[in-house]
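A single protein chain has been removed from this complex, and every other one stays in its place.
Showing subunit A:
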Amino acid sequence: MTIKTGEGPDIRSSRLAQEEYSKNFGDIHPPLASHEAYVEADRCYFCYDAPCTVACPTSIDIPMFIRQISADNVKGAAKTIFEENILGGMCARVCPTETLCEQACVRQEAEGKPVKIGLLQRYATDHLLEEGDKVFERAALTGRKIAVVGAGPAGLSCAHRLAMHGHDVTVYDARKKAGGLNEYGIAAYKSVDNFAQREVEFLLSIGGITLELGKGLGKDLSLAELRQKYDAVFLGMGLAGVNALRAEGEDLEGVVDAVSYISDLRQSKDLSVLPVGRKVVVIGGGMTAVDAAVQSKLLGAEEVTILYRRGKEQMNASEYEQDLAQTKGVTIRHWVKPNRLIGVNGKVSAIECEYTENTSGSLKGTGETFTLNADMVFKAIGQNFIAAPLNGSAEVVELESGRIRVGEDRRTSLGDVWAGGDCIAGGEDLTVAAVEDGKVAAEAINAFLNA
């Protein structure tokens, strides 16, 4: 990211007093105290074939863990969660529960107030991480070795499950830290106190998992080499590419890729040194757009506007996230697309927008335009899979719609290679879905190795 402060567009750091940063980026959902958890747990009906569990991509036995909380067995509750979702702590923080378990909760139907499953899950998992109890043991060692590419939710989930089965796992990641989007994506206020790293430590405590950081596929490693060296390979490298705006002025200074800005923010030890525009425009309609917009606002931007080319219902950001953005003072404008970015001395200063409409299934500009002043423009219109690092293999991993094609068991077109997370076709852009991919693939790999 190259942002220079000075004349022209108003982009600068230290917009706020120091204490405001810690206040703004504090935990967005303060954890439940134990009595609150008891009371909330009491609201669970312990449904038969519980709709919440059905709605959970990792099938956590939610009524069971809530009953365990209720019965003062918090450790047992955490184990119930981790058995299905080893990243249950992060998922408790970042899952769009309002469209998953909590939407399915029968209390949602009964009274519009679901049991706070996410907060209860956090209560249980936090407890276990704080106590540091060991809940998982490895099976007898098999001597089999598996390479996992990508230390994000999919890769870590896969590695943990494989380690449980007694296999030895090496996890490679191009970045300096493990955690993937848990560490580099996700708004800071959803994962405070270095939680992503603490969770990685917890996950690794099972043993048998070696992290090889700073090693990326296509640079330091090749798939062919991994396949030769290991009994199986799991690919969970996520989406490395950022979609381009394809609008005039995209290269102007001050036009920033939201994903890397969020990453910089997450890695920043002192948020006051992070420059942010006075007037910020975010282009996109997903979680990344909301995270960039809200965090800009929290860093002290005066005006933050999200431009989305379709309507509220089509936004990938959940309704909860949209509400959060608006509560934090972000304006969301629907049915608007950027036509071109206007610059002064090579720096962005405004954005020309055009209203859009959906006529007979295709989105078109109406011709009516307006101009928004902007000191900083975030691109958050999605990411794409970069297949190049896979190339050079003797055999090619087949793709589908630009991502890796997998079967039900997350096996790729190569018999000893599995994949999961955002890099696979049909990937849902959800942490919890990536965790499930990793888990399913690990079980399939285990079965393959035992066959």
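Descriptive notes on the structure:
Rule of thumb we're sticking to: contacts are C-beta pairs under 8 Å (C-beta built on N, C-alpha and C of every residue); 3 or more make two chains touch, one makes a residue touch a chain; residues count from 1.
Everything below uses one rule, namely that contacts and distances are computed from a predicted model.
For the chain of the complex excluded from view, the name given in UniProt is "dihydrouracil dehydrogenase (NAD(+))" [choices: "Sugar ABC transporter permease", "dihydrouracil dehydrogenase (NAD(+))", "ATP-binding cassette domain-containing protein" or "Aspartate carbamoyltransferase"]. The chain that is not drawn here is touched, among residues A:P31, A:P51, A:G166 or A:G241, by A:P51. In the complete assembly, the contact with the undisplayed chain comes from A:V106, out of A:V106, A:I342 or A:I386. Check A:A17, A:V39 or A:L363 against the missing chain and you find that the one touching it is A:V39.
By the touch criterion stated above, the residues of subunit A touching the omitted chain are 35, 38-39, 41-42, 45-51, 70, 106-107, 109-110.
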